[in-house]
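Got a structure for you, written out below as structure tokens; questions coming shortly.
What you see is the complex with one protein chain gone and the rest in place.
Letters are used for the chains, namely A, B, C, D and E, taken in the order the chains are written, and counting of residues starts over at 1 for each.
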Amino acid sequence: MASNAPPPPPSGSGPLSPPGPRPVMLSEEPFAGYEDYEFFRVTQPNLFVAHVEIHRPSKHNAFSEPVWLEFGSIFRRLARDPNVRSVVLSGAGERAFTSGLDVKAATEGPLAGLDGQDVARAATVLRGHIGEFQDCISSMDTVGKPVVAVLHGICVGLGIDIACCADVRFCTTDVRFAVKEVDIGMAADIGSLARLPKIVGSQSWVREVCFTARDFGAEEAERVGFVSKVCLSKSEALVQAIGLATLIAEKSPVAVQGTKEILQHARDHSVEDNLRFTAVWNGAALQSSDFKSSLLSGFTKKKPKFEKL
Amino acid sequence: MASNAPPPPPSGSGPLSPPGPRPVMLSEEPFAGYEDYEFFRVTQPNLFVAHVEIHRPSKHNAFSEPVWLEFGSIFRRLARDPNVRSVVLSGAGERAFTSGLDVKAATEGPLAGLDGQDVARAATVLRGHIGEFQDCISSMDTVGKPVVAVLHGICVGLGIDIACCADVRFCTTDVRFAVKEVDIGMAADIGSLARLPKIVGSQSWVREVCFTARDFGAEEAERVGFVSKVCLSKSEALVQAIGLATLIAEKSPVAVQGTKEILQHARDHSVEDNLRFTAVWNGAALQSSDFKSSLLSGFTKKKPKFEKL
Amino acid sequence: MASNAPPPPPSGSGPLSPPGPRPVMLSEEPFAGYEDYEFFRVTQPNLFVAHVEIHRPSKHNAFSEPVWLEFGSIFRRLARDPNVRSVVLSGAGERAFTSGLDVKAATEGPLAGLDGQDVARAATVLRGHIGEFQDCISSMDTVGKPVVAVLHGICVGLGIDIACCADVRFCTTDVRFAVKEVDIGMAADIGSLARLPKIVGSQSWVREVCFTARDFGAEEAERVGFVSKVCLSKSEALVQAIGLATLIAEKSPVAVQGTKEILQHARDHSVEDNLRFTAVWNGAALQSSDFKSSLLSGFTKKKPKFEKL
Amino acid sequence: MASNAPPPPPSGSGPLSPPGPRPVMLSEEPFAGYEDYEFFRVTQPNLFVAHVEIHRPSKHNAFSEPVWLEFGSIFRRLARDPNVRSVVLSGAGERAFTSGLDVKAATEGPLAGLDGQDVARAATVLRGHIGEFQDCISSMDTVGKPVVAVLHGICVGLGIDIACCADVRFCTTDVRFAVKEVDIGMAADIGSLARLPKIVGSQSWVREVCFTARDFGAEEAERVGFVSKVCLSKSEALVQAIGLATLIAEKSPVAVQGTKEILQHARDHSVEDNLRFTAVWNGAALQSSDFKSSLLSGFTKKKPKFEKL
Amino acid sequence: MASNAPPPPPSGSGPLSPPGPRPVMLSEEPFAGYEDYEFFRVTQPNLFVAHVEIHRPSKHNAFSEPVWLEFGSIFRRLARDPNVRSVVLSGAGERAFTSGLDVKAATEGPLAGLDGQDVARAATVLRGHIGEFQDCISSMDTVGKPVVAVLHGICVGLGIDIACCADVRFCTTDVRFAVKEVDIGMAADIGSLARLPKIVGSQSWVREVCFTARDFGAEEAERVGFVSKVCLSKSEALVQAIGLATLIAEKSPVAVQGTKEILQHARDHSVEDNLRFTAVWNGAALQSSDFKSSLLSGFTKKKPKFEKL
Partner (left out) sequence: MASNAPPPPPSGSGPLSPPGPRPVMLSEEPFAGYEDYEFFRVTQPNLFVAHVEIHRPSKHNAFSEPVWLEFGSIFRRLARDPNVRSVVLSGAGERAFTSGLDVKAATEGPLAGLDGQDVARAATVLRGHIGEFQDCISSMDTVGKPVVAVLHGICVGLGIDIACCADVRFCTTDVRFAVKEVDIGMAADIGSLARLPKIVGSQSWVREVCFTARDFGAEEAERVGFVSKVCLSKSEALVQAIGLATLIAEKSPVAVQGTKEILQHARDHSVEDNLRFTAVWNGAALQSSDFKSSLLSGFTKKKPKFEKL
């Protein structure tokens, strides 16, 4: 299966006019069922769109253990929620998307007691701790629905780990990125080193920023392909991101979520393996009413409605 | 083995002057043995160069099942043809490289009868159908010789699947690309999702265009590395593409086809695996007269002639 | 584990001011223990930084077998040397980083006697020869510490193979690159075809330069992400490269070398595999005093000193 | 999903009584549509069972190129034939399952002309030839339906390659096996070395028989797990094999062919990869009426009938 | 690192006398913290040994959804419990280890409502359901500590999926095994097809039992290597299994759990990958006091005590 010829564009429209951002409701509704989180605000800017905001502004949205456990819990829930078809992630306040790990909390936490312990036993505790932390952050990578991240202000350390789990990254002109971990004496272990080399093209650049922990800004991030749009302000970036998420949410969820599943598979498999996986996947998906009604809408010019998924 | 110092450039030539396109014979000769295809025109613009043109202009070069079966048949033949060392692919007419799948034909074809069938049995039919379709298009990916695609006008859906199977992509300023499949309610399954993420650098961009099905043009395609040259017109793009294909066809086919084989292998294997594969490959290839005569020509300044391969 | 919020920048400093190159000692000290190489000069421009210079200027720094054996020997030694935390590689003289393989030496060497030999036996000799050659050059890829390559003048054939083994590539405006091997009748077999597609984003460009052996310059190299900085002169590029290497050498070697190990692993493994490997790695690394003293230095604002590694 | 408790066995039956071979029709019907092969006889011993007999008894069922092309053609057809749910493969006559490659034909065939050719060009011809040969034999490995091979008499060289492509191997007491290739100066290249190590448990034994080309018989083959049943005569082995194939053909083809697909995938993928592939596969397959009617038949004790697949 | 020469055996003991089962406390203590499960009894037959008993004897220990959720919950807890170093799994009652899936519950459960649903949406529900089911059963495969399964009576369908997740399998002479899934119209999807081919040597046998769903008994299971011990009764098998688990629990948990981790990794990675992973693992593990005290005990002949892990 592949795609059809697009219908002729409306007269007066140039052939390349990209779809503008969908109109965004100004008052974001709280999302039913997601009211009780402490460190995140989840709202519904449009039908089938969830907006997750990291909300710990007094700490520059830094992550302590309760924060990342909640993060994992939210994304595991979004994964199964038929009312959600796309997600926007941003950080509260103007200062920071997130300043990364809450170092003070970390040094007082479970790792504090490892000194003097048997090395292998301390290693076991650390592996368990890192694994759980990774799982929480990776829950965004495996949520199964498109995620658009809006990155602004300080976005360092864990901020990069998280950004790498999004599908699409937008940022503001004032963003300050850094793969900061070597400056606290460690190799990044929540996914930046696993994912960053696979989402941008220049490995010379990747290695430089990972070894130096130096800052880089919006322009550099756009040039290497880390972000695909730079906006003048956070509010403008949010409008763009929600517009994109809304556009995606209006498409067939069978098509969009299948596309995501196959792209995730492609990242870690050979072309041949992925082609076979895709054929097996579409063996079921093409029997969907979404396929039939979308095909039909190409002829009738009526916008199809899709059942929940 | 690795390469030698290039001979000093002729005086008056700057160090970076890239080789210009080779002169192209204006009247393209029909290629002996490829005269009988219905939907494709195969000509020979230069020695050892085949030019394959999708030729169904009344349908915007859309692909129905007979078209893709013929496509597979041509490329399987080119793979074995010692008179072919490089291939140019383009679409007939000004409107479209290809508008992708011929949706009308598809809805009347073998898939039409699946409604009401047992789901597993319909899935088997679909898997078989998709697999055969994939094999036909992949035959260009596995043709074993460099393919240069000239993309112009409408190039959506299956057009992207096909373009991703080329080695080098050139386009015109008027091209309109779209990974269109989600708009017909399905995940692209003929290779765009398997290959596109591996041929450009920015995954943020890849995911955006795959989830939205939005149009993108020449400039954007060049910026992300999808195409490596943008020309003002289709005829200019053809001149450039045939020039490139001719330049390649003048090189040792042992060297060029070995290079392609190793690059294909590198895409899906580790560095270490690929180095071993390469050593095994060159264990035979370096015994070729092409290697000897090319080395010699470096000293004699005479252009070597290479036997057919 | 992930990173912390950066301390507030000193007043007067903009949020994006990247760290400038560290001051470089003008008289490069010979590096103790590396004095006796014939084709390379190894000096110590700064503490924990080694500068390796290919030094065969009368031959455009071309590589014959003794040269690459020495290259392998140096990098295997650097890998184990606790006095080295980062490496700069450059070529002596103004004409060339390296013109690649010393073709004359090659044609007179062990390969000369293969004519007329049994094909399988000649293939065995060739595989052995290629494998040993690959191992020598790959020793830079596996040195375990960041390597910054300064590429200038002629940098073709084996020059590309070598450049692809560096972490970070800087070049001068006068550089002339070419994946030259097809012009001597062979597929590149010392790593360009294995590594180049994995370090830049545009495969359309990769295939074009590999099939044509055409020259490309600094601007093109920067655009596709092959190099991450272009300098006006070789001396300026060296200052930049040594500055970068010095900056890296001042960081925790536990953090930097762990980062390199994990990035190397990520290149050839799935995200999931790499996350597990990382957790196992950091199970030991986070017990290091480097982690504790770096965390502490975030509070005390004193620069930590790190033990040799 | 997993399985149910089996219904209580009929009284008087021990808990371990394996199902006996199904009754076999004595006169094997020619299979409609498979009448025109020259080197094979295809019959239908029972509903949905195909029996393929290598039929070149005057040559000990040796394979020349026309034989293996026909072999590939038959199995590619069986793969798509809804009237076939399981296959039995055997050799005509008493002397040999197959004596392997028809060496005389091989030495007179396309390989004859390679002497004196350019090594790389001859290698290309050979790779093409081997690849096509492999594809024909592998068509039995990828037929998608269970294949039971009956091995008797001489079964050497290519006979082992072929036997390794079956799912289940039965043999007679008089069988004489050998991985014979080293005795004709070559490494086996049609699949014995790829598959044999993966279908038996003792690698010490595998390597011994592959390096020595020595004969081994039924008892040894059963001990290492190469065959799972030894019969006193070819006719008895055929009765057993057809009985097994018939038993399988009476099961749900959705279940059986899904099982084969997943087992093939498991051979070459990690446990985790396979579990995901299986979940995707069964997402469609469990919607089949076969699942429903089989579940129901567990309660009604009536044997379900399954639609063609 | 590798092992030392064993101390000379006590006089009077033959060189091959395997260690007998450790004495087992007859009254099994309930295991603190595991009292509240509905379908499982968890006791502590010896220090650091947990005995998990499937306890739904009125249903032949069949698994409905609440049962497998509890199973997953128990094994995820055992994974983190420092008081547990090895696990024995068995089934309550004489009739069955487990009859597998509780088919009646399954047909009334969440799958009941899928009829008539959109195929792609039903597939999504099924994939989610299968994935969660797989995760629960796989939690025994990933528990990180040795598991010994005692298999008796009926052990079919899901019973095989579960048994394949154990490290060591013992059975009784009266056991009745079957990979039963094809008889309910489906391919096994909880792991039998992923794991069974990797834990026994004869693929001919694996495919036969998977395609036929036929019964097989203790003798056959031992012959192909599925079980490594056959006992005359369930009580004797339990004594043997608990003896083995106790022997293991007395060893260094750092050594045993490292061994399990590396064996799990080896199953799905190349030899070379596994060797590197092992070196990284032991980089921490060999710094443990367990290594030192075990080495020392070889000289002092005193049995070392190991800290909790």
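Assume a residue touches a chain if its C-beta (ideal position, glycine included) is under 8 Å from a C-beta of that chain, and two chains touch if they have at least 3 such contacts.
All values reported here derive from a predicted model rather than from experimental measurement.
Peer 1: Looking at the whole complex, which of D:49, D:84, D:171 or D:190 touches the chain that is not displayed?
Peer 2: Only one of D:49, D:84, D:171 or D:190 touches the chain omitted from view, namely D:190.
Peer 1: Which listed residue (E:57, E:93 or E:283) would be found touching the missing chain in the intact complex?
Peer 2: Only one listed residue reaches the unshown chain, and that is E:283.
Peer 1: Of the residues listed, C:78, C:254 or C:275, which one is in contact with the missing chain?
Peer 2: From the options C:78, C:254 or C:275, the contact with the absent chain belongs to C:254.
Peer 1: So that we can see where the missing chain sits, which residues of chain E does it touch?
Peer 2: Here the touching residues of chain E are 1-6, 15-19, 86, 146, 166-169, 198-202, 224-228, 244, 247-248, 251-252, 254-256, 258-263, 266-267, 270-272, 274-276, 278-288, 290-295, 298, 304.
Peer 1: Over the whole complex, note the residues of chain C touching the chain we left out.
Peer 2: So the residues of chain C touching the missing chain come out as 80, 118-121, 123-124, 128, 254, 257-258, 284-285, 287-290, 307-309.
Peer 1: So which bits of chain D touch the chain we can't see?
Peer 2: On the side of chain D, residues 60, 62-63, 96, 99-103, 106-107, 111, 114, 119, 122-124, 126-127, 130-131, 133-134, 138, 141, 154, 156-158, 161, 174, 176, 178-195, 197-198, 200-208, 210-217, 224-225, 267-268 touch the unshown chain.
Basically, only the chains that are shown with their structure count from here on.
Peer 1: From chain A, what is the lowest number of touch steps before chain C is reached?
Peer 2: Step count on the best path from chain A to chain C: 1.
Peer 1: Distance between chain C and chain D based on Cα centroids, please, to the nearest Å.
Peer 2: From the centre of chain C to the centre of chain D is 51 Å.
Peer 1: Where the centres are mean C-alpha positions, what is the separation of chain A from chain D, in Å?
Peer 2: Between these chains, centre-to-centre, one finds 47 Å.
Peer 1: As a quick test, compute the distance in whole Å between the mean CA positions of chain A and chain B.
Peer 2: 33
Peer 1: Using the touch definition from the top, which residues of chain E touch two or more other chains?
Peer 2: 119, 123-124, 284, 287 - these are the residues of chain E that touch more than one other chain.
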